[in-house]
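Here it is, the structure, as structure tokens.
Shown here: the complex without one of its protein chains, the others still in place.
By written order: A, B and C. Residues from 1 in each chain.
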């Protein structure tokens, strides 16, 4: 592997505080100046079972997770059994000697002596941090922040557990590649895809968000709810997903930039609403976090199998745009962009992400908020012709959008086919004009399409084509191939609809072999490329067992 | 036009009994041995507005409606104004002299003198029938049957109105092409697409049907409800479409062949259920009657714009089949076929039709019920391995299907990913196997695919490609072109998924020009063909104003 | 001063003699009484014959999906709490397809007024049973007659402590005007269930049928007495009580949400320094 990185895996059962210390370790690493890629792997239960929290760390920018583990920290014996096999040749396993597991490269620590069972997770954190050579001060500071609200006693006990762990492991070290001391660490944020989507929405000026809880998108709502009061916005947990999307449409109609988020099964309940947003030309941002389906599927795992579903969701024909973030930064910027495109085209716009990215924390450069004003919403009433016609026929299909109650004009919208002033009609010539008006807006959306990014060799022997969260793994796989002397490149789509062939046909045609890499079983994006361009991506690398695609997975398949 | 046919149009407002006499006239014509194609055109209201009921008649088999009208029968003055323009050069308009409209080719009848206002529609029927030279006996018989339940008085008054009309128009006649006397008329049924779907379902052995009313599919449910008791089946009006599909899945799981029907907006609410049927491998037939969308759109008009929506409905990846009947006979036979494919593949199977076909009555040869046994349902418990595993992994993906309570075996199904015995699992290797099992079933479905029908010249200069209800108009357009010496052909898909390129690629490639003809604005089927075959149908003829495509429309566009 | 002319005059798609006409007139009169100019009011409706009503007067209108008017109305009210939001739809729309939203809207107690055209039938789709169709009524979809217990909207609303619950009858226009006015004035969720004859499809619950049964609550009736209200709301037989059946003064949704305590959301600036703080928390 060309990349110098260390992969840390914390394992235990739900309820052991794994995520708490995982989050802390991630934060601590970033504060040391490292880059991270977190992969959260959990089950659909609250206690018990087997969960892991892996952090891949490097002093250099990284974009993907990694299969082989360098430092495995076990919160229970099971972790050693289940995950021991992933250990790299030079890796170390940290276990509690009380687990009674014996293994070659086990470092047996006396968890119970270092702190009470309640703080076993903090002990594990301390052991990992100390073995990785991380500053105890930075650790302690992070612990203090995290438990601040729980009172001085809890903080104190955690700090003691940490200290105990540091003391015990003093002098011990584990071979973990790629973690040189960074003298003046740059300030970076630690956030996952969901955080970044929430922040992106806030930055765009979201005023209303409605949701019904569903993994993996629930925490978008929780982040927004936690900040709603100070941000002057409303978050409403709806009675079901149908209500969620119809509320958001109502709010957007009345002038509040609005978003909903959900996962495939919840989105299935929203598709009539998607069609309504299109018909009433109401801007709406819809974030769909994919997970393995059909039906309830594997609620806490990842997949990229809702592309075609989202692309064709809603009865009838109308324009839309679909963004597919490949990184946490993408989540932020493309969410902003989604609000912009939705507002200007008065259409539903999607953010199609997945559990892996939703939960994957990364080190992110703080966003330059000063240069990122909220989007402009609606038209200025004084610039609009009277009598006001909400659906005035225009050349580009976009009619000036005013809000009800914000002047003497009346705003009328109808889910039936309607006249320019919004009233129900059965006049078939108006019908025809309105179909054409709505579809005309696709032209503008197309003109704004984010082109796919290209990385690697021009005219490569092998070109990987990806979309969404698979981007990071493919990028690293390409770099690795190139470091091994192979002419390789990556074409990644962070917007998957509309596609503009001129933006990428030369890349497809210029490669000796094109390989589609997708987290689904039927190569949906490859099919879409063929539909839109006629170009057949004959070879695909697919994964559909619920886990994210990694660089190793791609390299193994490519050979 | 090569076809010798007469086009009769009855026009009036809702509530005038237009459909009653339209249905009667259709029946009377068929009893005379004629072929018919009915086009019902109505508005989304109960009274008033402007509706038409057109019957195209011929002594020869016909498959399409026609724009030009030969006999226009007006139930109100408005009809003359609105529809007068569609009159053919030799056409006649029958009006009530009391309407006070003057027109060149108007036959002014004294409706009010012939019967009281209440029976104006019967007067109109009598006038039309008599002018067309139809037997008064056959007419009277049909009237007697239709009003039988309303008592002798109502029958008598209707018969008198009829007699009056016959008397008044005695000796008058209108030039209406193509209606030679047929001496020994064959016995044919008169039914529309919805009737035939209901009958097809009954013939397949449907035991449970649930629905929420929605134009244009409501009457499927009404036909089934009217016959449920004697057919030993249950029809349940559900609280919403979500309930409808989940009920049908529950019923099918427990062993009752089940169907739901709806239109685009209602189907939007069912898509989560589609995914559930797929995951639990429960057979289900879903009839989707298309109408102009997005959203509520034009509730009573026609369109073919839900192909891509239905094809990709439901989150996740799983097999399905989609039938697109092109005639009333298709509606019957493909509905039977849908039950068969659903049962054997244990998958959701669709019948994708539209308002035009739903409401279009045709003369149909009685189905040979003796040769059409109900489908076989489920597996025989004695042939099944114990312990019974509902989702046993098999080579073709199909596991034996037993029903709960029909033996000592236990049947367990789960919307979560599951083990072979149906229990929830988070084992990722089982996940992978189950994805492959489900998708494997597509192979069998593909092997059963109904090939597209081909008609016309081999290696034609122009090949029309159609699906669903557009078939009839395209067939006639092709015949007309050929009668004018042009080498033309038609390739019609009555099954639109899965597509099997070997079945039709030679036809596509063998034509000089290929033209897609679809009732939508974006040529969805042409896009699908390209996705599946790479073949680009560069030219399309599309209609999306809410009316069905007619032969004239196609010929005008083709030039 | 607003007057009747402000409410416009439109051609309708209703059947002659339909109970929707007097309801439309009553709504216009109520808007005049409330002195609400067209642009101050937002109607929200679903799909059905009833749901077309707001197209026939002058006001803002969001005519959404069948069954989904309440969530859309809720979202719009949250976006602009200064709007007077009136949700008007049919019994099928509100209690059938929209049943879950009906429950949730009551519980949420947001300040919108719901006017239900309760003709006890699905009108627009030509006469299938609705949730309020009486037991035994025969339709083409229910050839054996309805066997379900009818939905009792008022009883359910009272059981869930709805803010304002009333019944009226389209044949008693003055009463209806009063009910609409009181409902709009009530701060919180208000329901007015209006008995409305459908001359085309409901041959049982006709104008005369309702007329004979509707009986105004006595003056001394105390609509704040929940137990009494529950009994009264459940009455349906030879006597059908009309009037304000129940009301309370639970605080409205918008009075309990921090972000709604200032001006309306629409048009409010995005607080950039708060956003910076939110971001900083991820450091």
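Here, a contact is a pair of C-beta atoms (placed from the backbone, for glycine too) under 8 Å apart; a residue touches a chain by one contact, two chains touch by 3 or more.
These figures come from a predicted structure and were not determined experimentally.
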Touch with the missing chain holds, among B:14, B:222, B:249 or B:541, for B:249
Residue in contact with the excluded chain [from B:133, B:152, B:405 or B:451]: B:405
Touch criterion as defined above, residue of C:106, C:137 or C:279 at the omitted chain: C:106
Determine which one of B:25, B:59, B:179 or B:202 touches the chain that has been left out. B:202
Option touching the unshown chain, where A:200, A:221 or A:519 are the choices: A:221
Sole contact to the chain not displayed, among B:83, B:96 or B:240: B:240
Quickly run down the residues of chain C that touch the omitted chain. 97, 99-100, 103-104, 106-109, 131, 144, 147-152, 155-156, 158-161, 227, 230-231, 234, 250, 253, 256-258
Per the touch rule stated above, chain B touches the missing chain via residues 187-191, 195, 199, 202-203, 205, 207-208, 210, 227-234, 236, 238-240, 242-256, 258, 272-273, 276, 280, 364, 366-367, 369, 374, 403-416, 422-424
To test your reading of the contact rule: which positions on chain A touch the chain that is missing from view? 15, 43-49, 212-215, 218, 221-222, 225-226, 228-229, 235, 237, 239-240, 265, 295-296, 299
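Following the convention adopted for this analysis, only the chains that are shown with their structure count from here on.
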Sort the other chains by how far their Cα centres are from that of chain C and give me the top one. A
Report the inter-centroid distance (CA atoms only) between chain B and chain C in whole Å. 37
Cα centroid separation between chain A and chain C, in whole Å? 41
Which parts of chain A, given as residue numbers and ranges, touch two or more other chains? 242, 272, 276, 280, 414-416
What are the residue numbers in chain C that touch two or more other chains? 13, 47, 65
